[in-house]
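The following block contains the structure, expressed as structure tokens.
The complex appears here without one of its protein chains, the remainder shown in place.
Take a look at subunit A:
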Amino acid sequence: MKNATAFQEKTLTQIDTKWRFVHWRSAILYLLPSMILFSVFLFYPLGKTLYLSFFLTDQQGVANVFVGWENYQYILQAESFHKSIKATLLFVLYTVPTGILISLFLALLANEKLKGVGFFRTIYSSTMGVSVAASAVVWLFIFHPSMGILNQLIASVGGTSIDWLLHPDWALVSVAVTTIWMNIGFSFLIILGGLQNVDEHLYESAKISGAGYFYQLRRITIPMLSPTLFFVVTVSLINAFQTFGQVDILTQGGPSESTNLIVYSIYREAFVNYQFGTASAQSIFLFLCILIVTILQFKFGERKVHYQ
């Protein structure tokens, strides 16, 4: 009897290990496509960027002089990179909160059950369908120094025309306005989706208890919406840090480098100046910044998120 149990146990563990191996093998097989894709398109470039950031490159882009931390030292003390960091932080500050507030406002409006509200929902999310390049070109004409409609409007009401894209202080605001306008469609759509998922019964109970609109908004809508808002904030932040297209079309980083956001600065170092070393060092720096911000966000932001 004793022997039989031991034998049984032994075969059981044997079968167990065998199955575990089979499971493991098929798990790897299932993961393989994504692992290959990630390695080719993410991990390899990441490793190569890290490698390049320790070198000076010649005109063919070949890394041939090892300089250790020199590229990092340079970017950390260079005035133009400080300007880039400052501009990027300001840009994030201008675009993320404003964009999300406007989208939330529009989504709340469009969430009401009214006749023809579908039309408004389509219009409000329409900016999602316009490419960055196309909308930036449109805004380029709106901001145009001599023919721009914005300045003509200001002049017609007797104001002083503004150098939208030509004054360092205004240029960043102009790029931010463009970006907010472009991002509204996406944020609006996600927030509206979140709003539609809120349980109707909560509102009914609140109404029975006599709660007003704003009380409902504060105590039901926002808490129930918090996972969606958290997602939108995270994505908008990362997008804002990685802004490129509208800068390239509207200002090319000028005037006086006031809109030289980090990604644009990386592009210029790498593909205009062929300084792949400096550009890689900047990329690694940006990667670390976004990583830290996202970790902080999960650590502190997520506490306030209410999952149903």
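As a convention for this text, a contact is a pair of C-beta atoms (placed from the backbone, for glycine too) under 8 Å apart; a residue touches a chain by one contact, two chains touch by 3 or more; residues count from 1.
Here is the rule we go by: contacts and distances are computed from a predicted model.
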Subject >> Per UniProt, the name of the complex member that is left out, chosen from "L-serine dehydratase", "NADH-quinone oxidoreductase subunit K", "Succinate dehydrogenase iron-sulfur subunit" or "Carbohydrate ABC transporter substrate-binding protein, CUT1 family" >> reply: "Carbohydrate ABC transporter substrate-binding protein, CUT1 family"
**OP:** Touching the absent chain in the whole complex: find that residue among A:I15, A:I36, A:L93 or A:V137.
**Re:** A:V137
Subject >> Among A:L52, A:A87, A:L106 or A:M224, the residue in touch with the chain that has been omitted >> reply: A:L106
**OP:** Tell me where the left-out chain touches subunit A, residue by residue.
**Re:** 56-61, 64-65, 80, 106, 109-110, 112, 114, 117, 120, 123-124, 126-127, 130, 134-135, 137-138, 141-142, 144-147, 155, 160-161, 163, 165-168, 181, 252, 254-257, 268, 271-273, 275
